[in-house]
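Working notes, beginning with the structure itself.
Moving on, here comes chain A:
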Amino acid sequence: MENVLPAAAAPAAKKSPLALMERWGWLILAVLLLVVLPLWLDVFRLTLAAKYLSLGFCAVGLVLIWGYGGILSLGQGVFFGLGSYMMAMFLKLEAASNPDSSSGTALSAFFGGEGMPDFMVWNSVEVLPWWWEPFHHVGFTIPAILLIPALSAFVFSYAVFRKRVGGVYFSIITLALSAILAIMIIGQQGYTGGVNGINDFRTFMGLDLNNDKAKHVMYFITVVTLLGVVGIGTFILRSRLGKILVAIRDREDRVRFSGYDPAMFKAFIYAVAALFSAIGGALFTIQVGLASPSLVGIVPSVEMVIYAAVGGRLSLIGAVYGSLIVGSAKTLFSENFVEYWMYFIGGLFVFVVMFLPEGLAGLLARLREGKNRRENV
Partner candidate 1 sequence: MAQMILEVEDLTVSFDGFKAVDGVNFYVEQDELRCVIGPNGAGKTTLLDMICGKTKPTSGTIKFNRRELSEMLEYQITRAGVGRKFQNPSVYEDLTVLENLEISYPRKRNVLGSLFFRRSSEIQGKIESVAHQIYLGDSLGMKAGLLSHGQKQWLEIGMLLMQDPELLLLDEPVAGMSPREREQTAVLLNAISKGRSIVVIEHDMAFVRMIAHKVTVLHQGKLLAEGTMDQVQSDERVIEVYLGH
Partner candidate 2 sequence: MLSVDAINVFYGDSHVIHNVAFELGQGETIAIMGRNGMGKTTLLKSLIGWLPTRSGKVKLAGAPMDGAPSYQRVSQGMAFVPQGRMIFPFLTVEENILTGMEHVKEKTVPKWIYETFPVLLEMKHRKGGNLSGGQQQQLAIGRALVTRPRLLVLDEPTEGIQPSIIKDIGRAITYLRGQGDMAIVLVEQYFDFARELADSFAVMDRGEIVLAGTRETLREDEVRGWMTV
């Protein structure tokens, strides 16, 4: 199909290094995540890796909306949080309804709140709120995680983009959204677990989350899903829609005069990014055993941007590496010299913006190009 036209085939044969890397990079990444890490890391470390990979979902989404769409969202924590909390509600209800495994339930039995999440009992909430009810069922929870964040992202952002609010203003508004959600969660302790979040889960659909085998299984599920998400992202970027996105980023007016509704496209890609974040949030909660407002607010939302920026804002695969690298750095610092972590991450923001605007992927591309040029001389 693509070779119908010689002129079109020419650039395909001489792919830019970046494009080449993206092609083989996918395989390299798959081998690294599916073979190397599981063989090399113990269960504890592997769960940490899974944690960073869950955040990587947000970074992949940010590459789509920020790198290609030119929209910097500082509200990805909102969607990550929605996914995370919905999963937490399901897990918590499962733990609460399983009489032999949960200490929390023993306690609630004592207080007379059988089947209720423990923190509700402690906050003297006596009846399960109606919006918790559906999360008894996995058949509701999973579609909800996939649909609610994406739909709300779409509706919200379409309204905003239609008004031609963009750039910095969009960033500030999304920042405010992260703040709002975090405040609400903390403020409504009885229904959300407040500042402690929701934790102390036991099983996921009967699978004991604390045993090593389960952790391995969940790790593989995370990796496969993440690779799938990167694949979807690649598919979108290579499609005509991806081209339109780049076109909108560079010349929105021209696109409008080619008969497109740019707001619709931006809202779509924003919804996709929200969906990715929500999936990441749900996987995070299963593996880390926690849904917490500290992963929803402003700080994590901005931190996710640096994952994408370190990897390279134009590289989906780079975003995964960025998440792994920055995440591992965080662990390294917290285990050895915790007081320097803030300097490191703060410095990283400044450094990447000033010296590495295209991230590691851009650096690699530049190195390769430099080498090619020397070989050609």
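Keep in mind that, in the parts below, contacts are C-beta pairs under 8 Å (C-beta built on N, C-alpha and C of every residue); 3 or more make two chains touch, one makes a residue touch a chain; residues count from 1.
As a selection rule, all candidates are chains of the complex that A comes from, given by their letters.
It should be emphasised that the depicted structure is a prediction, and the values quoted were computed from it without experimental measurement.
**Student:** Quick check: counting C-beta contacts as defined, which of 1 or 2 touches chain A in this complex?
**Tutor:** 1
**Student:** Quick one: in the complex, what on chain A touches candidate 1?
**Tutor:** So the residues of chain A in touch with candidate 1 come to 1-2, 4-5, 7-11, 236, 239-241, 243-244, 246-247, 250-251, 253-262, 264-265, 268.
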